[in-house]
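For reference, the structure discussed in these notes is given below.
Only one protein chain is missing; all other protein chains are in place.
Order of writing sets the labels: A and B. Residues in every chain begin at 1.
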Amino acid sequence: MCEHGEFASLILGGMAPSAPVTASLFFTCLADALYPNVALATATVLERFGVTVRVPLSQTCCGQPAYNSGHRKEARKMAAGFLRAFDGDGYIVTPSGSCAVMVKEMYPVLFRNEPRMLDLACSVGERVFELSQFLVDVLGVTDPLSAFKGKVTLHDSCHLVRGLGVREQPRRLLRAIPGVELVEMEDSDRCCGFGGVFSVKNPHISCAMVEKKIERILATGAQYVTSGDLGCLMNIGGAVSRSGYPVQPIHLAEILAGPPPDEET
Amino acid sequence: MEPLGSKDALIRRIHAALHGHDERAAEPGAGPPGPPGPSAPSAPPASVEKRVAHFSEALRSAAGTVMSGDLYAFLPALGEALRTLGVTALLVPEGDPVARELADALMPLGPFRLASTSELLHGNSPVTAGIQSAEFAIAESGTVVQTGRGGRTLLPGLVTEVHVALVRPDILVDRMEDVLSVLAADPPRTISFITGPSRTGDIEQTLTLGAHGPKTLIAVITQSP
Partner (left out) sequence: MEPKCHNFSRNVEQALANRNLQAAISRTTGRFLEHRNAAVRSFPGDFEAAREAASRLKLATLRDLDIHLSRFIEEAERRGATVHIARDAAEARDIATRIAKDEGIALAVKSKSMATEEIGLNEALEGAGIEVVESDLGEYIIQLAGEPPSHLIAPAVHKTREEVARLFSEKLGETYTEEIPELVAIARRRLREKFLSAGMGISGANFLVAETGSVAIVSNEANARMATTLPRVHMVVASIEKVIPLMSDLPPMLRLLTRSATGQPISSYVSVLTGVRRPGDAEGPSKLHILLVDNGRSAILRGKYREMLKCIRCGACLNICPVYQTIGGHAYGWVYPGPMGSVLSPLLLGLREASALPDASTLCGACADVCPVKIPLPDLLLELRADARAQGHRTPGEVLGMKGFAAIMGRAGILEALERIGGVVCRLLFKDGKIPWLPFILSGWTDRRDFPAPAVRPFRKLWKSKRGVLPWNR
């Protein structure tokens, strides 16, 4: 529905920009309320690579929960709020594949009958990047300069891998961290069973799915399971915490940022 | 009851759904020609040897058996194979002299006799091998093609336990398109594309041959006349 403009050509070029880069942090409602460290880590990593980070504080939720459960009117309302908060220029970076997909792919559907909003949605949408995608594809980062240590397995979130086509970027970054040993799980791109409202409306199926996912995670013997989406981590983490499985969920941004200074010694 | 004129009603309903106005009756056949078909991989026609090789490989991977070379050299092997499969009767369609010739040559190699169609269609039939000249064969997929053209029967490759298909190299074509383009002008009632034996995986996904049709398909690649 959107025509591609300059941002699309920027990413296609894959060139590291030479001019100073400004990015607005789309921290997501989940990180805001439940995992503020993930949003902080995202800002830390961006600043490490010279990005000027802006944080539009009027942002709330992109509207995905409403959209995904069919409440389009409410979703439009939230989407309009998001577009107001992020209208402008510069990149928009988020530590969430599924929130990026919501803005980039679903807003145009939400506003398909409102030409003016559709234009705005498209111009905002093409500025949106998921963190690992932004680091590798836009900034050309090869080494995230992280001091993180541990054996890590990566869960490909559905929206990141199938929605944005981001599969290699997080792996490249993880492999570049000297202290990280990346071990692949079987079917790493199989859904963990979260699915937002799905996990509430179909909890039994969701739980059976997350158990299957955890089986595969545990089979790798990794200490950490990471992902580019907080939803997945909340789901996996919820089951891990209830059953006491020996693995710790951690967001990709937190690994890239490295341990906080007070833990480093 | 089926309402009178239900066909027109259906077409009108669809037309209205597509174009938004209800009243105009669709004019059958008045439309633009169909859209171009999906482009299939098209390569320059292969040599006969290549086709034979492709055909054999594809059919083997579909659990078919291929015998080729000098007929009289592998005839004993074919006879032995049929005996091992428990075949006691051979079914040869009328008007297929090549199949008849092969059957006659096989006769002394086992205790075989000729079966008739009617005994196969009426209860307790012997274990039978149907021998028939294929009308086409397709290299891409290892497929044998039988049709009902010219009063031909398709039973030798259907109601038997073993289907022996005689494939002359000159009936080999590259792809299914090459067969259908010949037949589309006036299609016979039945065109059967046959690739390997009858199979089922319906119980515990275990591949089992000979569900309803032949358990074994042997393609005999004969010399061109």
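The working rule: a contact is a pair of C-beta atoms (placed from the backbone, for glycine too) under 8 Å apart; a residue touches a chain by one contact, two chains touch by 3 or more.
On a predicted model such as this, the values are computed, not experimentally measured, just so you know.
From the options B:110, B:130 or B:196, the residue with contact to the chain not on display is B:196.
Which of A:122, A:158, A:222 or A:253 touches the hidden chain is settled by the complete complex: it is A:158. In the full complex, chain A touches the omitted chain through residues 24, 27, 29, 31-36, 39-40, 43, 54-61, 63, 65-72, 74-75, 77-78, 81, 106, 109, 158-159, 162-163, 189-191, 193-210, 212, 234-235, 237-239, 241-243. Within the complete assembly, residues 1-2, 6-7, 9-15, 17-18, 26-41, 58, 62, 93, 121-123, 140-141, 143, 148, 150-155, 158-159, 175-177, 180-181, 183-184, 187-206, 208, 210-214 of chain B touch the chain that is not shown.
Here is the rule we go by: only the chains that are shown with their structure count from here on.
The centroid of the Cα atoms in chain A and the matching centroid in chain B are 53 Å apart.
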